[in-house]
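Handing you a structure now.
One chain of protein is taken out of this complex; the other chains stay put.
Letters A and B mark the chains in the order given here, with residues in each chain numbered from 1 onward.
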């Protein structure tokens, strides 16, 4: 499934956007970021990017040459960056160690998840990095209106908004002094988003249409990890005018199939990923379960074949979420829901 | 009591009859309750109709999702919970009797720690390349760890008697520590925090993924455990004053110890592989039942099996209902109930 690529025009636009009036960043630059204040004397030249989304964001801003190491990957890199990405060291697929990050002598570490770098970060706390003179930038999508110490994967206090994503892009482009590229990227993403929202609202789905986003399960038969009321999938369902059958506010609560089946969603979105930690990480295993489980196979969405596959990474606060919204809207348009 | 009363109450057939009368209705009621109560409300009459359809070939029209939930999720789950509770409680009775140690429980023998290592090896390290399920990994780990503990105990030499019991307890502690460390090592080496949390959830015991297919291993394991115990009721009694005393009463001590501890290990390994390690059942139920029915195993064995079964069904129901829309690990419930009960028993022991 690689249909939902970033719009082909974006890169061309970003790299040839000299026509857009370039606003220069004036250093020293001070930025408030997730409870910390960062000061930059000049654009960072050596970045370690912890998390696929933050890495790809840097690529999209044309900053790939400043990235010296990455970690925490879920899906293949966006195809246009394959060559670039191959040349950059992968410190770990999952969690790198503190020292492996610091040894790169980065002048900035960008962070996707606070459970890697944050108050209880397993790579380290932000203070640990700052003590050795390495600044850290945590994506606002991760810390704003989200408490990562509540629930397994954190809990948001408000519904996810793409504004947080745009803020990340704007801040990063300011830090690296590439504000013209940032502005162009945001403009393009916003255009895609409004197009997708337009498509979604144009569906005029019947009342009571409901959805379920299934990320994975610890064991194939056990309670699955599904999207809660406030995360990225909830944002999609909100834009689509669809009700989420999961009532928890946690990011990825584990809810019993009994509850899910009784709620009987109109459609189910399942996550595709490279990770193979749990059997249910495999998209085929997910489909197999839905078809064969004596309860799940009786759900309307399964019986009518309304199962949509998207990238796992699109269920996280990333640029891919915007393209996945479009993809889900397309899929729903193809169903007879009247 | 008259002499005749005593004779009747003491004869083996008399006792078996006694429990054969009490156990089935109690177990049936518990199974029904476990099936009727769950995450979502399903009316009693629908539950009854589904069970009638499935068991007696009735033909009530019921919603197919309700039918699946009642029969495939809840009833299977209640049956597995009952077996698991009975099996763990029996293992606890056997180990406490044979090792003459009030703190002996099925996880003493390194079984729980070994199962964790096995599960982590499969899910985190990717051993078995996806062909081996978590359950198989956990079972293999449990048996491997028990084998290790048994060998260690054997090498440390114990002979018969109290010394042997002491040695196996020490070997169990050493084995548990070793395998816990191994688990921690594997998680540290290759797992993310997210994975570690998933494993922790599993380690606390979890019945949410249980289906009918799991009964294939769990029911036979429970029956083997029950029959092995019932066949050795007098031998277990004879250990009251220790292994030497049992030997002087004509018990083949080594054979009984090896056989019954082996069965207890096997039963526990099967249970752990299906449900994760559910603590406190094997420790608390036997002690609680001793308070109620006494120390004679002809009463203690059936009472513990029944109480274990009912307790775990109840704990499972609570774990499903206590947080609406979400399921708590059942091990949390058994520990929350079991720890205070155990404390009360300990305090009670002193004052009597």
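The rule we apply is simple: a contact is a pair of C-beta atoms (placed from the backbone, for glycine too) under 8 Å apart; a residue touches a chain by one contact, two chains touch by 3 or more.
Keep in mind that, in the parts below, contacts and distances are computed from a predicted model.
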Under which of the names "ABC transporter ATP-binding protein", "HAD-superfamily subfamily IB hydrolase, TIGR01490", "LarA-like N-terminal domain-containing protein" or "Aspartyl/glutamyl-tRNA(Asn/Gln) amidotransferase subunit C" is the non-displayed chain listed in UniProt? "ABC transporter ATP-binding protein"
Under the definition given at the start, what are the shown partners of the omitted chain? B
Tell me which residue among B:52, B:102 or B:156 touches the hidden chain in the full complex. B:102
Out of B:170, B:184 or B:247, which touches the unshown chain? B:247
Determine which one of B:24, B:43, B:262 or B:294 touches the chain that has been left out. B:294
Contact footprint on chain B, counting only the chain that is left out: 3, 6-7, 10-13, 100, 102, 159-160, 231, 234, 237-238, 240-242, 244-245, 247-253, 290, 294-296, 352
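Everything that follows uses one rule, which is that only the chains that are shown with their structure count from here on.
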If you average the CA atoms of chain A and of chain B, how far apart do the two points sit, in angstrom? 42
Can you list the residues on chain B that touch chain A in the complex? 38-40, 64-65, 68-69, 71-74, 123-124, 126, 130, 133-134, 190-195, 197-198, 201-202, 206, 208-211, 320, 325-327
Contact residues on chain A for chain B in the complex? 94-95, 115, 122, 152-153, 217-223, 246-248, 253-259, 261-262, 264, 276-279, 293-295, 298-299
